[in-house]
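Note that one protein chain is taken out, while the other chains of the complex remain in position.
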Amino acid sequence: MPVATAPASSALTLTGNRLPRWAPWASVAGSALVAWGVLVLTGEHTATTVAALTALLHAVALTSVSRYVEGPRRATDRLATTLVTVAFLLALVPLVSLLWTVVSRGAVLFSGTFLTTDMVGVFGDMTSGGVAHAIVGTLMVTLTATLISVPIGLLTAIYLVEYGRGPLAKGITFFVDVMTGIPSIVAGLFAFALFTLLMGPAYRSGLMGAVALAVLMTPVVIRSVEEMLRLVPNELREASYALGVPKWLTILKVVLRTSVAGIVTGVMLAIARVIGETAPLLITVGMITRTNWDVFEGRMATLPVFAYSQYQQGGVGVDRAWAAALTLILIVMLLNLVARGISRAFRPKTGR
Amino acid sequence: MSKRIDVENLDVYYGDFLAVEGVSMAIEPRSVTALIGPSGCGKSTFLRTLNRMHEVIPGARVEGRAVMDGQDLYAPEVDPVQVRRQVGMVFQRPNPFPTMSIADNVLAGVRLNNKRISKGDAADTVERSLRGANLWNEVKDRLDKPGSSLSGGQQQRLCIARAIAVEPQVLLMDEPCSALDPISTLAIEDLMSELKNDYTIVIVTHNMQQAARVSDRTAFFNIAGTGQPGKLIEMADTPTMFSSPSVPATEDYISGRFG
Partner (left out) sequence: MTPVPTSSQDSTVPGGGQAPHGAVTTAAGTPAGVPAGGRRTTAATMDEDMHDDSSAWAAPGPTAVDHRVSGHAQPPAPAVSLRASGASRVADTIFKGVSGATGVLILVVLAAVAGFLVLRAWPALTASPDELAKISWMNGQSLLEYVGPLVFGTLLSAILALGLAVPLSLGIALFITHYAPRRAAQALGYVIDLLAAIPSVVYGLWGALWLAPVLDPIFRWLSDTLGFIPLFAGYTAPARNVLAAATVLAVMIIPIITAVSREVFFQTPVLHEEAALALGATRWETIRMAVLPFGRSGLVSASMLGLGRALGETMAVLMILSPGYLFSFFLLKPGQHQSIAANIAAKFPEASGLSVSVLIATGLALFVITLAVNMVARWIIARRAEFSGAN
C-alpha cells in the first residue's frame, strides 16, 4: 500500500499532550502520602481525615496538572471523573459500615435462644430474653397486611391494565401515585383514627397495624403488578380472544398465568418494604413482652418496635436492639433473595 | 482540509472474537469511498475504527495501522477525542440533540473547543455549515426551533451540518440514507457529491445503486460464514468494480446473486 508522500496542508494535531495512564493512580498515591504526612504532623490523622484530605489533594493536583499539560477540556473531564468516583466511594461508606455494625453488634446477643424466647420475666440487666414474640407479631401483622393489600392491589392493577380507560382509570392511576407518597406515620394515624372511632379509644390490635401497613403496601403492589401485566405481550391476549375465550378467562388463564412469577416477586418486595416499618406500628400495635397470636385483640410485639423500645431502654437493651435489627435485616434479605430467585427462575419462560 | 487515510493490515477484535481481519486500503482525499457488502461483514465496524468510535463498545480493540497524514491513529500517544475532532461521523439514524435548537445543534461541536464564541462568529458558522449541508434555505427562519422539529431528511442534513461545522478532515457516513425516504436520499446524495470537493468521504451503504452513483472508489467486504471474520475482498474504482470486478464473489454480490 502506498503511504502518503507529503502532507497536503498543516500537520495534524491528533496527539495533543496527554498524561500517562498511571497518572491518576500516582496522584492518588502521592496525595495519600502527603495527606498522611501532614495530618501526622498536626496530630489529627484518623481514617476519615486522611481520606478526605487525600480526595481533596488528588482532585486539585490531578486537575491542575491536567490543565497545564492537557488543556482545560481534559482537566474538566478528569475532575468530573474524580468527583463521580468519590461520590460513589462515599456512598459505599454507609452501606459497608451499616452492614458491618449491624452484624458485629448484633452478633453479641444473637443466638438460637434469642430467636426462640420472649421477654416475659426479663428485667434490668438480664441478658436473657429474645425476640420470639416480636417475630410472631411481625409475621402476623405483615401476613394480615398482605392478605388485605394483595387482593385489592391485584384487582386494581387488573382493572387498570385490562379494562381501565377514561377518567376513572386516570384518576385511580393518579391517586395510586399519590398514595405511594403517604408518610408511614400518617398511615398509622389513619389506622388509629379509624379503629378508635369504631372500637373505642383503648382498642389496640395487630389488625390496626396491619391496616396501616396495608395502606402503605397496596400502592406498591398495584404498581408492580401493573408493570408485570403490561409486560404480557398483547399477541397472547389476542391469540386467546381469537380462540373465543372470554375476556375474564383470558385474564385469569393467560395474562395472570404468564405474569405470575413477576407478580409474586413484586409482592415479596412489597412485603420486604413494609416489614421494617416502625412508626405506624409504634402508635397502633404498641409493645408487650409475651407472644400474642390474636391479631384482632390486644397489643403485639413487632421486631422494629422492639428494636426501638430496647434502644430507648439503654444498657443491655442496646445489644438487644442490635440483635433484633440483625434479625430484621436477615428476614428482609431472605425475602429479597427469594423474590429475586423466583423472578430469575421464571424469567426465561415469559419469553423476555 | 482533506486528508488521505492509509490502512495497513487492520484487525478488529471484540474481546477474543476477531470481527474484521487484515484490511489494507488507501482512502483518497477529495473523493467518496463506498464500503459495500452483506450484513455482518464488518464494514460498519471497520468504518468506526477510522475515528475510533468502536471503542465505545467495551472490549473492542484494534491491531494494525491506520495512518492519516503520516500519523497512526492508533499510536499510543494519540488522543481518541482529537481523532474524532478530525474525523467526523454521520450515523444511520439522524440524531440531532433533542434539547438543543437547530443553531445550537450546529454549534455543539464548535462550542466544545471554543466556549466563548462571539455571536457574529457563531452566526457565520451556523450559516456556512447549514449552507454546506444544503439546509440553510429550509431552516433559516427557524434556527431557534428544536432540531427534532425537522423531517427525517432535514435532521440528517442537520447532522451533516453539525459534523462539518468543526471542519474535519474526513467525513464518515454509516448508511446515512437507510432511514430516509427516496427524496431525502437524493438530497443527501447530491450533498455528498458537493462535499467531496472539500472532504474525504467514506460511506457505508447497502444500496448498490447508491454506491455506484456517489462513489469514486468502492470496497467490497465479505464474510465466509457466521463466526468468521469479515475481510476486504477487493477495492477498485467504482466503474471498474461495477463493470468488471476481478473476484467472482464481488460480481455475485453486485449482480444480486447473494447478500
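Going by the order they are written in, the chains are A and B; count residues from 1 in each one.
Here is the rule we use: contacts are C-beta pairs under 8 Å (C-beta built on N, C-alpha and C of every residue); 3 or more make two chains touch, one makes a residue touch a chain.
Note that this is a predicted model, so its numbers are computed, not measured.
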{"item": "Visible chains that the absent chain touches, using the contact criterion stated earlier", "value": "A, B"}
{"item": "Option from A:17, A:113, A:128 or A:180 whose C-beta touches the chain left out", "value": "A:180"}
{"item": "In chain A, positions touching the absent partner", "value": "46, 48-49, 73-74, 76-77, 80-81, 83-88, 90-91, 94-95, 97-98, 101-102, 105, 151-152, 155-156, 158-166, 168-169, 171-187, 189-190, 192-194, 196-197, 201, 215, 218-220, 222-224, 226-228, 230-234, 237-238, 241-249, 251, 262, 265-266, 269, 272-273, 275-279, 282-283, 286, 304-305, 307-308, 311, 318, 321-322, 325, 328-329, 332-333, 336, 339-340, 343, 352"}
{"item": "Residues of chain B in contact with the chain not shown", "value": "51, 53, 56, 58, 81-85, 88-89, 91, 93, 95-100, 108-109, 112-113, 148, 159, 162-163, 166"}
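Quick note on the criterion: only the chains that are shown with their structure count from here on.
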{"item": "Chain B-touching residues of chain A, taken from the complex the two chains share", "value": "1-4, 7-9, 11-16, 18, 73-74"}
{"item": "Residues of chain B touching chain A in the complex", "value": "1-4, 6-8, 24-26, 29, 67-71, 73, 75, 77-79, 81-83, 86, 112-113, 169"}
